[in-house]
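One protein chain is absent from this view; the other protein chains keep their places.
Order of writing sets the labels: A and B. Residues in every chain begin at 1.
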Amino acid sequence: MPESITGRPGETIELTDVTKRYPGQAEPAVEAVSMVIPAGEVVVLVGPSGCGKTTTMKMINRLIEPTSGTITIGGTDVLTLDPDQHRRDIGYVIQQIGLFPHKRIEDNIGLLPKRLGWSRSRVRARVAELLELVGLPADYARRYPRELSGGQQQRVGVARALAADPPVMLMDEPFGATDPITRDHLQNEFLRLQREVRKTIVFVTHDFDEALKMGDRIAVLRPRSVIAQYDTPEAILAAPADDYVASFIGAGGQLKKLALLRLRDVELAPAPRVGGLPRIVVDATVRDALDLMLGEGSDVVLVTGDFGDDAEVLGSLHLQTVMGAAAGKAGNP
Amino acid sequence: MTFAEYVRENWITIVNDTILHFDVTLGAVAIAVVIGVGLGMLTYRHSTLAALATTTTGAFLTIPSVALLGVLIAPFGLGVLPVLVALVVYALLPITRNTIVGLQEVDPAVVEAGRGMGLSRTRVLWDLRLPLAWPVIFAGVRVSTQIIIGIAAIGAWVQGPGLGNQIFNGLGRFGGANSLNQVLTGTLGIVVLALLFDLALAGVARLTTSRGLRA
Partner (left out) sequence: MTAPVTAQRPARAARGTGRAGLLVRPALIGAGLLVLWWWAGSQQLDSIEARNVNGEVIGSQVLEHVELTLICTALTIAIAIPLGIAVSLSRSRAGRLVVLSLGNLGQAIPSIGLIVLLALVISIGVGTAVIALVAYAVLPVLRNTMVGIEGVDPVLTEAARGMGLSRLAVLFTVELPLAVPVILAGVRTALVLTVASAPLAALIDGGGLGEGLFTGLTLNRPVISVTFGVLVAALALLADWLGLLAETSLRPKGI
């Protein structure tokens, strides 16, 4: 792994009593938000449209200036910094992507490094590295944005945000405009990417399922960006703070919980010496296993290390364990 | 003589020139609407024909008015006729283009609904497309009017009617007692006429646009 990708690790963001009040409006758009976003984690702000989640996020890179309160990144009060300098240390990805249509992909990605005075060869190397990181062929560097599909454009959007290796990234519904299949794909890619880069990421969405999937932590927001609950996805599913949070989880909360639980995190029983049992890989979720049980009409499945019939069997999973996991007992994450 | 004195002393001529200026403009716009809207209705469904209509009428607009008038006096002689023809030619592009754009951009769902309830293509054009496109078409009429009201001033050069006569009279007596007053009267008169004309057309646009389409 080249050094620059993992160059700068994430830094902690801390919001203290941050309020945004627009002149002429009775209610503040954001009211006294305080939260700590731990370094290297993905924190999802989720809430209905108009709840102030985007405003809260944009105050972090000061596209919107807070009326009062303090925001620190890595201990530095961001309000004391020059806004433009400050933004160069924050990657910014938006739903509409916003690639510059008159610039080639390489110039879109390389724009900020070039302005930061990187040498031409270093910029070119960085562009190539980032294209590979987001899974695009190297020859796309010479293309114009309109020659790419929506999903490809958003990958470039992510690459551009990462270009100057910022410790912090802000993502405003980044996958909101893509079709469900592409979105799922981009989400998975992004999670893989984040395991490598370990940035601190603030992720805004109105889709609770996306929040569950992407977030290390989720902040469920009420209007005026008031925090209803701020916790890990598992904890929110297990114990929603109130009816408002529960309404976000919606139907199928138990299944959603199982979907968060990977088989590798569940205590498996020894494999029974019976042939013909359904097999599932250890990377799958407990929900996948349950689906397989229901489909095959079997109350036990074999968990394997890899795909294929001759893969090593790691153990077995019983329906009883699944039910226990739903109740929050069997998992040891 | 001050400007005010000049206007007071010559107001009959000035009003007369203004009315004639208004008449020739209105006449030209009326003819241009018939031709332009007709052209738009005939061509909007075929993109090449529509492009041909807009580029041709667009090319007309690039021909300098003095040049066109200079050429038109050969067949039409001096007077109102060459001016009227020239003004119609200049008024065509905005009206034709807006008719085409307006007709093309009618919501396809509305057209489909109309077709679905059994309206013929012609009925859809007259009952749905034209009324829905009308605000756009009329905006083109307003632009055309503003363009030709100024061009009409040059018509006086070929002995056409209107406020241009004030300007050319002033020019003819360059440096003379009332030359500045005359040119000022002609120029300001045309600007005021243009403003009033546009205001009136805005009113007509409001009256002739379906209440359901008003913002």
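Brief remarks on what is shown
Basically, a residue touches a chain if its C-beta (ideal position, glycine included) is under 8 Å from a C-beta of that chain, and two chains touch if they have at least 3 such contacts.
Because the structure is predicted, anything quoted here is derived from the model rather than measured.
The hidden chain makes contact, of the residues B:14, B:84, B:133 or B:158, with B:158.
Set against the missing chain, the residues B:59, B:113 or B:177 yield one that touches it, B:59. Taking the complete complex into account, A:103 is the one of A:8, A:103, A:222 or A:264 that touches the chain left out. Interface note for the absent chain: among B:68, B:83, B:103 or B:128, the touching residue is B:68. The set of subunit A residues touching the chain not shown comprises 61, 63, 84-92, 94, 96-104, 111-112, 115, 144-146, 160-161, 170.
Residues touching the missing chain, restricted to subunit B, are 51, 54-55, 58-59, 61-71, 73-74, 93-94, 97-98, 101, 135-136, 139-140, 142-143, 146-147, 149-154, 157-158, 164, 167-168, 170-171, 174-175, 179-180, 183-184, 186-187, 190-191, 194-195 (touch as defined at the top).
The working rule: only the chains that are shown with their structure count from here on.
If you average the Cα atoms of subunit A and of subunit B, the two centres end up 59 Å apart.
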